[in-house]
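Apart from one protein chain that is not included, each protein chain of the complex appears where it belongs.
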């Protein structure tokens, strides 16, 4: 018997818990030449803003140990043009999640306004790692109060499934997660990239034109797993886990840590067919270990750890 | 002409800018069999508490992509026993920096009281990543006000050079850095480990008995470099940079980012002679590029980047 | 052809110059000249990203790359042994078009020669009259000259230090080849060289196709990491809008 891979995120039932992470999959078309996107649990498209954004100047990429930095700067064609691209995705009969970005709450709401009538859009993922121009450029996602206000505003503007994507560059991700849940988020996704930098010792310059960039890839997996563990036991809504997943075993780790679904980002760049491979790998894992449904393993590592999760998760012991 | 490698940290003049990171070098004796510790700029010993600490149960280690997690739990023999070990280090004629830890400000002060008369101790490095038992277990290092109070108290208790070691697990490391500077720190060191976790998909359990651990190694270098860049331009005291250094080029990157000296932690575990090799590599780099002193390259990447450092460092652009 | 990801067996790894290797893999990557592949250099998470390499040559059952050790990734690649499997994704990007003129002038600068062997083969098969110019800093930078020579009707080598062929920048010697019959220009090499080739093309009124490089992540157009500024001020993805561009698109008219 093939195991049941379906999971629920807000109003959506996904055929499997695997989706690409925003910004690593364009608007889907680039990877549709490798496999049918019907194999995905959901399609998550590039961060989309109300008006087109030109993004940052190059160099936009730097490789780092077991990871990479990017400073794309949310280059995107704007919500109107994105809508056309998203309509093309309807053929795959797979929920489309639009990653939404902006420099002010108003800009976020504009995106929702443009896309909310569009049936091809199944859900929104609010990227709150964006700098908040009104609040001096600190990311929205670093202050629970700001998060709560933003999410409430968006919640009122849409009936669609609303996912809030958390930034890991915070002292207390649980507080941010709760603020988003309280404001009506249907689900949380985490983690976005860690803020990092690379310098070329020979040229004596930062490698990225933007100086800093977002760190992704296997390097950040331990941080992502820890945050998924902490957040998933602090909230009552599903968590989509991501950060450094390159294979089915990685994905299973996130599910065991408490994620209901997983997203795969920069691993696309080293393996364009990573998503369908992970779907198959999860199914094989479940079969091998005698589970009938992927839901059975969600959060299972916490039970193994004797339920002392939150208490022990980095609070009571000095780590080193 | 061999380049001048000396740098100043508080009252200390170091013969070169390279030192081991606390916890990765024991009390020095283990590595003294590989080379003379006189080759180091300073010796930094294990986190030391007032009374002996037993640390965490095993498993205490997990390997991660380009890095590792540790949950040693500050096992140490206590300040009295540590003093005996530190006295043995006097033979190397190299400043000894004692990493100080505790669960309350009182415990930190007890360590200072025990060690302050000891001439073998040259400086303290306050490890403020420890959980603050009084404040509900959140690390001291996550709240600027708490940092300010702790550092002030220690400052009043000692005339020795006082270094404050910052935790990277915060929203705004610059605010913490300024709090430590304002309270009288002579220097800052950063970064301590990122809080992470590893799960074994086959056993379905966290790999560390403590559940979470501290992430170190090359994986975290981009985060460390970014924080050193940000902090070194926000404060007027020297910064000791660390996080993922495995070779001279890595060390140079930290110096270019604004660090006055560097510390090397887990790279000891893959190369016991990494410190003297990095010292030689820095000297070779300076010679090759025509610099006469290591001081000439401190912060040089900022000038290359047109001095727009702080403004641009991750604030104005949405990263991805 | 649609790109695909495949495991390809390493057949041969030949050192053909100082730090320069020719790598032959078993399998088909039905590429056009100027297209590239993304290669996993080591079976580990570090280095993390794939490395882009032009198709140096290909057949229904082999793919050949020509590469220089430029850093850690290419160093690790050079240590891979016959019999080992490499992950290869391709063919990627837009290659060189056939062009309209009967004559083709092809200019290579250093490792820029890599994609041009397959181009020469393609132009010759299309019945063109081909002049090939091969420049490098020193003699050591000119590799596999016999292969290139055998595919060109006219062959000119040049080095900056005069250690082989004519002395000077290769672009100094191209002009005569453009003064006669109408020709299309093709080039791959360092940016200053490409700029000079574009200027020669403009002067001669020739169509000109340039192969560019940029740091890449996805290689398929999805990440927007490899952009360069086009002459119109808009972005171009080197991986999918290129790597071959019309000269005007990059340097303007």
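We just call them A, B and C in the order they show up, numbering each chain from 1.
Operating definition for what follows: a contact is a pair of C-beta atoms (placed from the backbone, for glycine too) under 8 Å apart; a residue touches a chain by one contact, two chains touch by 3 or more.
None of these values were measured; they are calculated from a predicted model.
S.K.: Given that one chain is not shown, what are the shown chains it touches?
M.R.: A, B, C
S.K.: Among C:10, C:76 or C:101, choose the residue that contacts the chain missing from this document, as touch is defined above.
M.R.: C:76
S.K.: By the contact criterion defined above, which parts of subunit A meet the unshown chain? Give residue numbers in ascending order.
M.R.: Subunit A touches the chain not shown through residues 65-66, 218.
S.K.: Applying the definition given at the start, please give the residues of subunit B touching the unseen chain.
M.R.: 23-26, 30-31, 33-34, 46, 54-55, 57-68, 70, 72, 75, 217-218, 246, 266, 268-273
S.K.: On subunit C, where is the contact patch with the chain that was removed from view?
M.R.: Against the missing chain, subunit C presents residues 42-47, 72, 76, 79, 81, 84.
The criterion applied here is as follows: only the chains that are shown with their structure count from here on.
S.K.: Suppose every chain is reduced to the average of its Cα atoms; which one is closest to the average of all protein Cα atoms?
M.R.: Per-chain C-alpha centroids compared to the overall one single out A.
S.K.: Comparing A-C against B-C, which pair counts more contacting C-beta pairs?
M.R.: Answer to which pair has more contacts is A-C.
S.K.: Computing the C-alpha centre of each chain, which chain sits at the greatest distance from subunit A?
M.R.: It is C whose centre lies farthest from that of subunit A.
S.K.: Could you grab the centroid distance between subunit A and subunit B? Build each centroid from C-alpha atoms only and quote it in angstrom.
M.R.: That gives a centre separation of 32 Å.
S.K.: Averaged over CA atoms, how far is the centre of subunit B from the centre of subunit C? Could you give it in whole Å?
M.R.: Spacing between the chain centres: roughly 46 Å.
S.K.: Between subunit A and subunit C, what is the separation of their C-alpha centroids in Å?
M.R.: That gives a centre separation of 37 Å.
S.K.: What positions in subunit B touch 2 or more of the other chains?
M.R.: 65-66, 218 - these are the residues of subunit B that touch more than one other chain.
S.K.: Give the residues of subunit C touching no fewer than two other chains, as numbers and ranges.
M.R.: Each of 45-46 in subunit C touches at least two other chains.
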